[in-house]
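Removed from the display is one protein chain of the complex; every other protein chain stays in position.
Showing chain A:
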Amino acid sequence: MGTGTGGDDSLYPIAVLIDELRNEDVQLRLNSIKKLSTIALALGVERTRTELLPFLTDTIYDEDEVLLALAEQLGSFTVLVGGPEFVHCLLPPLESLATVEETVVRDKAVESLRKISQEHSPVDLEVHFVPLVKRLASGDWFTSRTSACGLFGVCYPRVSSTVKAEIRQHFRTLCSDDTPMVRRAASSKLGEFAKVLELDYVKSDIIPLFTALASDEQDSVRLLAVEAGVSIAALLPQEDLEDLVMPTLRQAAEDKSWRVRYMVADKFSELQKAVGPEITKNDLVPAFQNLLKDCEAEVRTAAANKVKGEVLPEDSRETIIMTHILPCVKELVSDTNQHVKSALASVIMGLSTILGKDNTVEHLLPLFLVQLKDEYPEVRLNIISNLDCVNEVIGIRQLSQSLLPAIVELAEDAKWRVRLAIIEYMPLLAGQLGVEFFDEKLNSLCMAWLIDHVYAIREAATCNLMKLVEKFGAEWAQNTIVPKVLGMANDSNYLHRMTTLFCINALSEVCGQEITTKHMLPVVLKMSTDQVANVRFNVARCLQKIGPVLDSSALQAEVKPVLEKLATDQDMDVKYFALEAISGMYLFNLPTYIFSETFSFSSILFFFFSFSLSP
């Protein structure tokens, strides 16, 4: 890897890259930074160390995205500076990046520092890396001190016991820093740091820090200690948990601040796993009941998400849920807050697999029915989207009487996003309710969506039909939906006529050659004389789409003449798409001059407009 001499052509692109490191255009600078390894490779290890890195160390004025890319690049730069022997050369630029105010950049710099720490020899680690960590830890600004928090864990296992003691001391200092930013960073890294410490030090050093952070005056610090508690609990032998961790965790579950209690609820599964079945049964279950009854809706929402109790001890899971959790769940079903009910609705169906058929019918079914009638569409949707869990246990029929009104109401909801959501569950519902029920009750809904006044709904309805055919088969399609779809070809509204074409696009493949050729193709061909140009060019696109399903005789005899005629249409977009179809299907050998540039660009623009303008 020399630097090349004498008008080397290969230098030019590198020269451009180097100059563009300082281009006024951020995008070009970013581009250059992302190719930093190319530059370094061309410069060679020596010049990379002595010239490029010093330059980069001072380039911290740049935009965040450039700095972020730089921080990332430097993480895998070891080979480019000459291997592990010289890896410490990367520390100065990463150190300055670890002090910028932008969190994403700092975090990336820390990530890269962690990465290259592994490439330091134990000696280099103590000579170069640890001093950097100490500098950051005692920096004037909290940005550098927050970055330091993430670096203790990676060097601790590989240094001498004297240095270890220093590192522990630095970490302790940061845990009682003046600024909440640093205490938060320390709190969030406490668990990670605990993992690399010797068990004795976990007990003597980490536990007091954990207790202090968990009772910090700022709740933003306390809430992070909860997560650390989970990691620490997992490290300690069972007999120490009660004395060392549980008092603090109990206190967190009853914290004055809802955000801390929220954190406990949110981390509940991890917590159970960390403390084991005994403590869970005696301690956490009562705490969980309180969280489910919390006065703050955010906390109840987080707790409601955990009612399945995935990590409860296998043997007592059913009893615990039946006796302790279910009574709370029953209250949550009629909670005043929609988010709580909605969170519950997304998991409540999962309880049926745990509780079995009889309990589900007796206890859960009434709750499902209440939620299916909830005033908020999101609650009903969440129940419907999880029907499969119940289906496995008791069969969906039990629910169908209440299900139908709920579905119909959602299907006709005034908000199109709600309608869109229920359409997406149609194939699932159809599969579980069976073809008869579907034909009888839901088919008309599916057809009604095809003429919805919102394009997104019509589009989803089209896609839905395709999925239904995949489920129920081509014969079903021919008898139930194809006639209705084709009937819309004569509608007076051109948007509905276009929907016919979009349906055919979606259905031809799943319906197969026979139905496509016999029933769909004639309709499409007939529409080629539609008075609305948008319909005509969609005929061309449709023909191209269904072409592969048709046999070649139909293509030659029926499709070709129509496309040729459309290719001479007065409307240039129709012309464009007809020619596109002809060439796309390799039907004919067309002279290339037909594809002049004059209309293609505007046509494409128009094409996009025609969609965005549809109501």
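Here, a contact is a pair of C-beta atoms (placed from the backbone, for glycine too) under 8 Å apart; a residue touches a chain by one contact, two chains touch by 3 or more; residues count from 1.
Here is the rule we go by: contacts and distances are computed from a predicted model.
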| item | value |
| --- | --- |
| Protein name as given in UniProt for the chain not displayed, "Serine/threonine-protein phosphatase 2A 55 kDa regulatory subunit B", "Probable tRNA pseudouridine synthase 2", "AP complex subunit sigma" or "Thioredoxin superfamily protein" | "Serine/threonine-protein phosphatase 2A 55 kDa regulatory subunit B" |
| Hidden-chain contact residue, picked from the options A:Gln218, A:Gln238, A:Thr353 or A:Asn490 | A:Gln218 |
| Chain not shown, touching residues in chain A | 3-8, 11-12, 14-16, 18-19, 21-22, 42-43, 47, 51-52, 54-55, 58-59, 61, 99-101, 103, 141-144, 179-181, 184, 217-220, 255-259, 295-298 |
